[in-house]
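One protein chain omitted, others in place.
After this line comes chain A, so read on.
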Amino acid sequence: MSRYLWAGFVALLLLIVALGVYTTREPTRLDEAQAALRVASVGSAAAIYVENCAVCHGANGEGIGTLPPLDSEALRAADYDDLFKVIARGRYGTAMTGWHQDEGGMLTTYQVDQLVALIRYAAWGEVRELAAQHGMLPAVLAVPEVSNEQMAQVAELGPEGQLWAEGFQLYATRCTACHGANGEGSSLGVALNTPEVRAQDAETLQRTITMGVAGTLMSPWEQVLEQEEIAALVAFLQHWDALAAEGVELTMPTPVPLDLSDPQAILALGEQLFVTTCTSCHGIDGTGGIGPAINSQQFLSRKDDAALTEAITMGGHRPNSVMPAFGERFTSVEIGAIVDYIRSLEATAPSIADPRGTQQGGGGPPWLRATPDADNPISPGGGQGWGRGQGQGQGQGQGNQQTPSTPAAETLSYRGTVISVNSNALTFRDSATGASVEAMLGPPWWWGDGQILLRPGDSIALEGFIGEGHMELNWIENVTTGERIDLRRADGTPVWQQ
């Protein structure tokens, strides 16, 4: 027998042993594989749930109003077939519609299976967290936003406008989930923005909202809303056509899945959460307030991400800290995003919190903007004038007893219109040539402080000279308003310098 055949038979023996071992492990492996599949399914289902189901059944399956909770032992014990059918085909005579693609819904068989897994196996308290890990944020009930302008607009509609505005606001937060953003109705609730509803008297409407409608999803609202609030709602409902005529409309926010692999998206989320949650104590950009400043190297270099995460999750650990624990309120993804955002501040953070001297901005005072001239360095102590306004002395300064009566450069006069004013830079259109010209106004704290108003479109006249690569102004007059200021003294030094 050849050695290959020998080796082959030995291998065959090995194979038989290995297959035997594999066979004994196979039932365990199948169980483990199924368990892993359940975990994965519940995770994916949480995202589907938050997007489609949470609006009625609550963010954590606790049920809303008369809508049934899903977090129940009875449902856990229910048959797969029953659960699948209810989700796929809906429940006749209730608000539950068919969600399967075959029933006109948007879910595939696979997704309905995953939802069944969610109902049967999920720890409901963690659904928000699971959904966040699948990029579904924010995992809260989505309601349309009512802007202040809209409120003001409604309030001005009539003597009762204030009441209508209040009702409008209440409608947006309480009723849109079922009755639609603009009262068009949905599979859950009837249309409300109709002449028939407006034709009903206030008492009937008030009673309907207070007591609910038996046999429908309309629950009694008396425990949730005050009678005055319901009255406001009724007033609003009866005058909806007046609002609609003014073009006051609501738009439902669409939940947009977050791309968890995109650092920019995470950072944007972090910034948004920071602005809405953290700035009230830690100040805008984390510059400090009630809470300590966190936008500083002093803070950021000593706290690593783990420490930040812990502080946000568990709250402050110092004895008198008022920092609440956000672990219950935010998902790990959100907390991670906030930490990322705070960390992103480190690149530009000042070494100590809220330092003086960096507020001025704008590149410093004009005299410090001159390009250094290596050939003609200024020797200190050369003369009496060196500390004062010699900066624009065009490199020949040297502290001599010169008399800078006029700027060395040629004086230019312009008439034109303002295009824009950005900090200390004025852009205007020269009426002689039609070209846009830029000039330096000097620090905004000086000229902007009631001295002169420069709005885009104003006609102006000015006189200036070309300084270090840009135009400096001697004076400027706003022809439209008649205001005029001088920016340079006769000796060429800026007026705002002592």
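Observations on the structure shown:
We adopt the following convention: a contact is a pair of C-beta atoms (placed from the backbone, for glycine too) under 8 Å apart; a residue touches a chain by one contact, two chains touch by 3 or more; residues count from 1.
To be clear about the criterion, contacts and distances are computed from a predicted model.
A single chain of the complex does not appear, and UniProt lists its protein name as "Cytochrome bc complex cytochrome b subunit", one of "Carbohydrate ABC transporter membrane protein 1, CUT1 family", "Hydrogenase", "Cytochrome bc complex cytochrome b subunit" or "Nitrogenase molybdenum-iron protein beta chain". Touch with the chain omitted from the figure is made, among A:Ser261, A:Thr276, A:Thr348 or A:Thr371, by A:Ser261. Residues touching the missing chain, restricted to chain A, are 1-9, 11-12, 14-15, 18-19, 22, 26-27, 29-30, 33-34, 37, 40, 44, 108-110, 113, 261 (touch as defined at the top).
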